[in-house]
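Remarks on the structure that follows.
Omission of a single protein chain aside, the complex is shown with its protein chains in their original locations.
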């Protein structure tokens, strides 16, 4: 039995509140268990230098945690003068994941920035961020359609993410913080609505693993992601 | 008539949700009109070097805005490598305001850090931060009493803050962003529960002002702060 | 009796040496007691991005202390990689104070930068900087008139500043360092030649204060600023 | 046919020169085709703060590219003031990979730092760095055994890495730069001598992929890594 | 004839005002022509980590220019986040020069920091800084003797510096800014009171030079430094 009484293949409760912010073109507050991430989409009529004149747009992401998202206060990265390696790695992951399902040419020379700010953290913040950011992006792109800037949404399909891991020798879906910190293998999967892989990241801490473990983790994640996509569709009104 | 149909001496609706975060010793989400600030208190059993061995504690604050708190996205300060002058000025103000009503000796060699993160901004974020942080602080100190760390709360009295300004020649209470950006004089007042001044900051943009204007702004602020203190007491259960 | 034998309403000796630097368009070395600040004005034919094409100019300030301005050596901020919050707060104050008395449209698309470098510090460095910078500015603008760049000086009136405080329960004018470090309330006032307020900043350290204290501090400051304006006029030849 | 005339399942020529540096406890210059990485191991009798007193050691890595490792000069990261996100991500990967095959308790309270500096880059620099660093580590640990600091090498088994990708719809082993920049899917695998996974990282650029693609890429990589382990054993004299 | 009507072997007027600052243990304001440098010595009862427990002291220097020391305003280095290469090079030169004439063992475990701040610049600021700093150092060490901290001054002899150069094919002593910017060869010499070399730095810009030029520049400098040492002795009361 897991610490929060879940089955090995059971996700935590998922809630996605669309339009949480009055200020942003698209936004969503996603809760996965006690993990809460506020995702906001900003559309700007400009692109990075390497895309100017290409007719193509760009999607990028930034990630941060409020200091008291965690049980112990985490010092702000601004006071160290730079984002940590972990932060940079996560925001690169979110950006890549979203770009994999966007038709950048259909977006036109626009940049969409997804700000993912963790309000409360209990494991799986990066995967919740991918899942919530996709909803904020879908809403913002819907606005572009509504105002006639693009004929149809450049979002090809939805993308969502979850974590799986091997804890005490057993594969578990959607690790909470306590499980994550004891896991022998930690894996994050990003998949599309249609069940294709966008990102596969598995890391063995001290215990390398074999093909069978890889297969069972992928299988657990696939089921979880299907659940997340349902929540996304409902939130985004798709 | 003001842009949001208020009277000159009328504050925006105030709401304070205590205990918003499961992770922090004390927390409060304060809304003043569309301005929303999440305040979290962290108690640590340590003090800055200049207080070690003094028997006295410390109260400090950090302030930040999420990028899409504003209508136009504001770039994260972490990417510039340092907090801006505005941010440093605000967090110094919050810290000083709270220290003015705390018995630092009764606190003992502990530091309380108040993290004030603006979720949505429509003017008056620094004054909302002072008001909300005082509630988070009161709750965290209540926890110290409950667990026997201190015999009674080191908080002498509550402190709250509001803004006033001269707009189109008329003194107005609690400026929203649109009013603030047109104001000839902009003033922030921090006062105690008992009506004493903690901070007085008035700035003339292009139009210096006389004693009468100073007096009428102080008078407007005093009434507004009384309203805020009521909301604080209710939220903190005092 | 005060530590340097002054009366409560007595300022320290004030001296302003105009044209101290051969290199700058305008400069002044101001001494207020042992506090000495070198102020230099630089006029550049450019404006910040937000003013380009507006027909309006800009006035800004930078502030710094030499390491041995103080009794204990203060490490240089360049070695920490950034100006401190205190420095940023002070240079924002100086810039705002001067902009309040300048006709930025009459200045045209030019920027005047006031460099205020503290050579020796004994309290009141920010107020001495405002007072000295106004003289350097007046001289530099006089040069613009002389060379026909503007028909008349865009300086509407002079601006000067002093500190007041409550020490051992008594309001005192123009605090020296020793008094400042013991003050219950510390106030800086910036006023125009005609006696209007430009900035009012009062801070209670541990002891909040009432309306009567505010009034008596304002009254002391007003008299001191009148004295400073006389010294400014003499130095600037107005 | 590939650009360099290889078969899809053919690796580039691999050469590992052990002991390239006279200065380091262990070192290796690895060449994989035109990619050359100099790996140096440093053993220090200290551990990071979080391990002090734990009896356990630590293995970490740093990664950098010389500016002219690339066809176009790449500016030095030191001049931007910080390592890029890509650099941090790679050095975290190298460190994790090596820690997965080390008995940190048997290492004792020592830190081994692996410096991986890319002399010439033609794709696959991070996987070459993992492979070369493992040889430098094995040599340095051999020195510890030789000087009696530890009874036997704390290295449980070797670890090596290669890249695979889908280019023009075809799975290819060991991508050179030109192939990597055209790949639809880019995957890095880190595996042990015994064929277990340590890290699995697959990323779809624009084209999500299915289970079959994942399986064929893993299979290609497994064969390549077996080749690399042979070269490692020869170089390290195991 | 030189721009300021000097002979080739003629120095600019030199003035050294000892004790310019009331705040520092030793200080001197040195003027060499229009170049003015304020030098302040700070004595601290501590040494850098590499000297702790060695019984030896340390002498170090910091150098900076006020923004309007120059005809065109020079931006402050603090706003770039770091001292420039030029600044670091100069402060290393000043520190080395002074350490060459100090008995660091006789100083005991103390650090003397020499702050050299250029108030006005017209060429030769680094050599004026060496010359002025030596006076500030001598005064501060005299204070140590006076208060019984050391039996006699650890200063073995005085050190002073000047520049020479080849301008339009002619060797000139003590270059002003205008000459320095046109010089084919630029040389700085630091010598002791007894005429020994401490630092010799000569740089050819575009025109390499021969032994005869080197000899004539050294000879000019030697005469100039003798003059500076006289001014130092008078200022330091030696």
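Order of writing sets the chain letters: A, B, C, D and E. Residues in each chain are counted from 1.
Following the convention adopted for this analysis, contacts are C-beta pairs under 8 Å (C-beta built on N, C-alpha and C of every residue); 3 or more make two chains touch, one makes a residue touch a chain.
The shown structure was predicted, so the numbers you read here are calculated from the model rather than taken from an experiment.
Put simply, the missing chain touches D, E once the whole complex is considered.
Among D:52, D:76 or D:182, only D:76 touches the chain that is left out of the view.
One of D:119, D:150, D:215 or D:238 touches the chain omitted from the figure, and that residue is D:119.
In the full complex, chain D contacts the hidden chain through residues 21-24, 27, 34, 38, 40, 42, 44, 62, 64, 66-71, 73, 76-79, 81-83, 113, 115, 117, 119-121. Within chain E, the residues in touch with the undisplayed chain are 81-85, 88-89, 91-92, 96, 99-101, 187, 191-192, 194-211, 214, 218.
Here, only the chains that are shown with their structure count from here on.
Where touching is counted per the definition, chain A and chain E have no chain in common.
With centres taken as mean Cα positions, chain C sits 51 Å from chain A.
For this pair, chain B with chain C, the centres built from the Cα atoms lie 28 Å apart. Shared interface positions of chain D, defined as residues touching 2 or more other chains, are 81.
Applying the touch definition to every pair of chains gives A-B, A-D, B-C, C-E.
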